[in-house]
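Of the protein chains in this complex, all but one are displayed in their positions.
Here is chain A:
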Amino acid sequence: MNRRIKKVAVLGSGVMGSRIACHFANIGIEVLLLDIAPRELLPQEEAKGLTLESAVVRNRIVNNSLDTALKTNPSPIYSKRYVKRIRTGNFEDDMSAIATCDWVIEVVVERLDIKKSVFEQIEQHRRTGTLITSNTSGIPIHLMTEGRSDDFKAHFCGTHFFNPPRYLELLEIIPTAHTKPEVIDFLMHFGDNMLGKTVVLCKDTPAFIGNRVGVYSMLALTHLVEQMGLSVEEVDKYTGPAMGHPKSATFRTADVVGLDTLVNVAQGLTENVPNDEAKAVFQLPSYINKMVEKKWLGEKSKQGFYKKVKDDKGNSVILVLDLKTLEYREQEKVKSETLEATKPVEDIRKRMKVYEQGTDKAGILFRAMHYPLFEYVSHRVPEITDDFYRIDDAMRAGFGWELGPFEVWDALGVRETIEKIQKEEKGLPGQQGEVAQWVHDMLEAGHDSFYKVQDGVRHYYDIASKSYKPMPGAENLIVLDHIRDTKTIWKNSGVTITDLGDGIVNCEFHTKMNTIGGDVIQGVNKAIDLAEKEYRGLVITNDGKNFSAGANIGMIFMMAVEQDYDELNMAVRMFQNTAMRIRYSSIPVVVAPFQLTLGGGCEFSMHADFVQLHAETYMGLVEFGVGVIPGGGGSKEFALRASDEYKPDQIVQNTLKERFLTIGQAKVSTSAVEAAELGYLREGKYAITMNRKRLLADAKAKALELANAGYIQPAPRTDIKVLGNQGLGIVYVGASSMREGNYISDHDKKISEKLGWVMCGGNLSEPTEVSEQYLLDMERKAFLELCAERKTLERIQHMLTKGKPLRN
């Protein structure tokens, strides 16, 4: 029988527990979140005459934890409405309710005795066949089931979520010898498809994969820092995005995570990995020990490697810890020739190579970090996993590395790097200069990389068979990076059009921030032309960090400054026509946005036949920020959607107002679900993909489905009801009131009135049905008028130079 999850119990409501509960609520699952009942009353509870038996007191701990989690930013929950899916309770009164749950996730404190006693209670109430998993980062999973029944053991394993579970992609699954294969398969599949995680199957070894390698890498670096006498800001500059690591790099990350957490894992490892050749790396350098003694743990204790203070003028200044003196001082500018050399290299693999050749401190650090890391991870196979790619998966998903260690190694060249590893000075404990035999075997067998792409599918080197095998599940994914070389059918500077097979093509943007300028417009039109002539459907998506930051405002700025209004009019008209073609073409067009999808990116999405979007999509019409109204069909589209919401005798002004304010306040969704709530998506015309990697495949499947269903080109609308004078009054009053209340500037007021004018269809005497083109013409006229305003130009210039909106 197929296993289904309708309801989960999360036991323990701490930082992880409450956030895990939220993420299950995010995907539509009912959650029972339990924690202990308090043993003592708070003074304020006593004052109110409450007792330990009062219901509010009994659930105080769990309710407080959940409230705290819900208040964090970014939010653990997709929509406030989903909070209702979480029911809270306590272990004493509500444990029996786990009998109604299909999966029990234990997230109590990291103590084996406590976990075991919780499992004993679970066993008393659970139904046979219910899944039980433990979220632990350090306790061996197999020790937990002592004394439990066979059925319990068969359905038990470790599930290691990383904080914050909504946003961090890694989920480690750690089965025991008793876990049924069906249970492992189910969790792997569920974690990937439903929770949207990169699921990494781990052996039950200390700290599993992510933390074993991640903490090794971090601590190795702390020793190197001491040896090389590097400063905190140098390290964070060298080990950040330039190296393919997150912006928070090394020490800033440590501050966010908390030094105590790092130290706990490191200490656990020191004790539990007696045979690790590099175990001495897990010994903390003295400066970290001292920091822990002083309780400088990072953000949670307000100071760590960095400390935020106010200067004489009251401005916030971030000081940095001098690792030698352990005093905070002002940050110094970090300069590095190597980093300068890596800057123009966009391709991460090529950049790694440039970085490796650096001759300054950055280059030295790169080699001193990576060579022992390659050596270390090669020896972890088969100790922590039989398949090296899982280490790469864990490091990318859990630590935000662009490439895992084996991928970097591939980029540098496996064979030549081995020689360098042998020659490199051995600065770190355990560093022998010798990589594991299986790597030599691989090279000897004539295979000179860990991965390779064949026919658009990624393969990995399988150690056992000494041959390449497709990545598990890769046949279900489409990765543009893997097919671009062979499947490109057209390209220009901003767009590549690829054949996805089955009659579906993809139009990919690859401009900076994926902004939409002339080349992208040309590309999208070309894609539609091609698809209409020779194919059956079109997908618009890309492999970038963000779907699109919007129109290329630099181009608009140039034309506006030169008062080239005819040219600008043409450009805006072209943009509008392109958006309209996305909707009104003879083939289905599926737009698949993810992450930032702003302005023009949002307008393209709104004109799609169907939007297949990633759960983490931050969508919005933010044109007010640059002093204009949405001019690529966004204003028209919101008027159209408001019109579709009007019902007879309804107070239509309120509907219009809500639509108006969404643009007027430049509201950006914090999730795909919120994008729907804000009206950027249309009911029945969108679907959410949880796992980013699956987005393109899902979008293609949707395009195919629409084509197979017999796609009929829709006719442009001529029945959009605009309110005219019945709506204009409230626009003027609203704008004036916001101005008087100092919520907006004079220029904002002007933009608001223009938007209102467009959305009302002008000062028509009575509500009137108008066409899309009528509204597009109005929208374009207002857009051009605003581009002639000095304050609009100032806003655009500010955005171009400072990257954030100016409120003038």
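Note that in this section contacts are C-beta pairs under 8 Å (C-beta built on N, C-alpha and C of every residue); 3 or more make two chains touch, one makes a residue touch a chain; residues count from 1.
In this section, contacts and distances are computed from a predicted model.
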{"item": "\"SCP2 domain-containing protein\", \"Fe-S cluster assembly protein SufD\", \"ABC transporter permease\" or \"acetyl-CoA C-acyltransferase\" - which is the UniProt name of the missing chain", "value": "\"acetyl-CoA C-acyltransferase\""}
{"item": "Hidden-chain contact residue, picked from the options A:N725, A:Q773 or A:N808", "value": "A:N725"}
{"item": "Omitted-chain contact residue, chosen from A:Q121, A:N163, A:S301 or A:Q653", "value": "A:Q653"}
{"item": "Of A:T128, A:N742 or A:T801, the residue in touch with the unshown chain", "value": "A:N742"}
{"item": "Interface with the unshown chain - residue positions in chain A", "value": "651, 653-654, 725-726, 728-733, 735-737, 740-743, 763"}
